[in-house]
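Submitted below is the structure of interest, expressed as C-alpha cells.
A single protein chain has been omitted; all remaining protein chains appear in their positions.
For chain A:
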Amino acid sequence: MAKVFIYPATSLVLSDMVERWGHEALGAATSIRERIQTPSLDSPPLQMTPEDPKKGLKYAAVEVPCGVRGRMSIYGPLIEEADAAIIINDADLSFGCMGCARTNELVMYMVRQQEGLPVLDIKYPYSEEEGTAFVTQIKEFLTGLGGENNE
C-alpha cells in the first residue's frame, strides 16, 4: 500500500479511486480531519489559527499571501509524506476545487520536485473516450505501485 497525494486534494472521485486500488489517499480531508479532531482549536470553519500560516513558511516565503501559507501548512506535510502522486491538470470545479490558484501552482511544483516520487501527471477528461482513458491510466499507475487489490 502506498500513500498517494492527490491533486486536486479535495477530489472525492480521485480519493475513492486511490482507495479502491488498495492505497491511502492523501488529500485535504486527511489534514482537515486532523485539525477538527484536535482539541482546543476554535477557529471556524477549518479549525485553523494564525499559527498555520507561520507553519506554512516552511513551504512559501513571508511575502507570499497568508492564505497560500495557511493552505501550504495543510498540503505541504502531505506532499512530504507521499510515496506517489497523481496530478489532474485543468480539472473542472466540480471535480475538486482547490480555492487558491497560487497555492495550486506551488503544490504542483512541489510534487514534481520531489526526487524519486512517481507522479502521474494527466489532463482532466472532457469526453467519454477521454474519460475511459483517464480511468485506465490512473488504474495502471496505481496498480504499478503495488497493493492489496492489485490483480
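Please note the rule applied: a contact is a pair of C-beta atoms (placed from the backbone, for glycine too) under 8 Å apart; a residue touches a chain by one contact, two chains touch by 3 or more; residues count from 1.
One rule holds for everything that comes next: contacts and distances are computed from a predicted model.
Matching "Methanogenesis marker 15 protein", "Lipoyl domain-containing protein", "NADH-quinone oxidoreductase subunit D" or "ATP-binding protein" against the UniProt entry of the left-out chain gives the name "Methanogenesis marker 15 protein". Only one residue in the set A:Gly99, A:Pro118 or A:Gly144 touches the chain that does not appear here, and it is A:Gly99.
Here the missing chain is touched by one residue of A:Leu12, A:Ala29 or A:Cys66, and it is A:Cys66.
Of the candidate positions A:Val4, A:Met17, A:Met48 or A:Val119, contact with the hidden chain is made by A:Met48.
Contact between chain A and the absent chain runs through residues 42-46, 48-54, 63-71, 74, 93-94, 97-102, 104.
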